[in-house]
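Here the complex is missing a single protein chain, while all its other protein chains stay put.
So that you can tell them apart, the chains are marked A and B in the order they are listed, and the count of residues begins at 1 in each.
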Amino acid sequence: MKRWLSWTLGVVFVVGAWLVALATPPEDAREAPFTVTASVGEEATGRDIVATVEGLRRADTVTDGAWSAEGNWLVVDLSISSRVSPRTLAHATLQIGDRTFAATERADGSLYQQGLTAGVPRSGSIAFELPADLDAETAVLRLATLSDVRLDSVVEAAVPLSEIERSGEAELRPREWARP
Amino acid sequence: MGSAVNAWWRRNGIALLALAVLVPVGGIGVAQHERTALTGSGKDPVTADAAGAVELAGITVGPARAEFESPAGAPDGTRVVTVHLPVDTHGDDMSCLPPVLREADGLQRSWRESALELGLDSFDAERPTSCPADGGRWFTLVTSYLVPADATGPFDVDLTWADALPAFARLRVAP
Partner (left out) sequence: MTTPEPPARRRASPFSRLRAAADRVPTKWFAAIGTGLFLAATAAFGGLATAAAEPVPELEVGETHTGPLYALSVDRAFLFDELAEAGAYPAEGQRVLALRITVENVWTSPEGFSGMRETLSVAVPGAELTSMARIDDATTNPRLQPGVPAELAVAWLVPDDALAGGDEVTVTVSDPTLRTGQAVTSGQWWDDPVPSARVTLPVEYRPGDE
């Protein structure tokens, strides 16, 4: 084979390999969750989860009956049910940059880790305790029925943190069957 | 060249035959074992006979009956299915979780009993939701399920107990 031809082919193959490497999904893409994107007020349906984010509030103090706590709180009001079988809201996280926050377990009246009933939504709130010096503009809320979200449905919603007004106090909505 | 290949087949024929038989058998065996181990809640439903009862592992379950109710605690767009499930243990010990209600068709949605969330008294000894430790030979499980209004039935009521695994009792109800 002519020398210039073999050199050109060699270069073409190397470039091709580089392009293939670029297009290759990362290691954990095999097990990535199935994401359902939702906007506030819109119902999102996953494999076995149906969730509507109904409100987003920020406050310096969060109360739930007799319990209260100070901090930099984000309260998410939501209605949530499962689609087919009895489930739990086992995964409720907020991702801000490279940090992940989990819904607080400190408020007994929140919807976090509560049971979900097929076809019958439950309404209430979950709350996230955030660092005092947080200055991020956006965050991503993720809800799922298994704490390990690999290969499971995850409802995802964008949270425009900087656009939510921060008040002095926010009370968690009572946990109850949702009124249609 | 050809005769060498044939000789190879002849020498290894029995081994290959053994593989062809054992590998699928082994694979099926492992798969069956895993299915049982993973579900835990039984995988072989045993359905009712003509009289509506299930005889399984020495226990008689059923016939079951169910009715729709609309108690005060249930929100709009929902109703409650209350299931009465008689059990005859024939004197054996039996412990079980509350039975699960499942749609017989459609999405086959399923529900766990929710007396607590409905504000019903789930600790009433006259209306046990799971097999009582000192229930004697006969008792009737009374369980309530909050279901959406579009769940019209018919339903299956699944009762699982340890001695019956991997089988469980499945009874049909049409409230």
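Assorted remarks:
Everything that follows uses one rule, which is that a residue touches a chain if its C-beta (ideal position, glycine included) is under 8 Å from a C-beta of that chain, and two chains touch if they have at least 3 such contacts.
Here the structure is a predicted model, which is why all the values come from computation and not from measurement.
Of the chains on view, those touched by the hidden chain across the whole complex are A.
Annotation: of A:A69, A:L146 or A:I164, A:A69 touches the absent chain (contact as defined above). Note on the undisplayed chain: of the listed residues A:D48, A:E129 or A:D152, the one touching it is A:E129.
Within the entire complex, the positions of chain A that touch the omitted partner chain are 31, 67, 69, 71, 98-102, 104-106, 128-134, 148, 150.
We take it that only the chains that are shown with their structure count from here on.
Separation between the centroids of chain A and chain B, computed from CA atoms only, is 33 Å.
Residues of chain A that touch chain B in their complex: 83-86, 115, 117-120, 176-180. Every residue of chain B that touches chain A in the complex is listed here, in rising order: 73-78, 100, 107-112, 114, 117, 146-148, 150-151.
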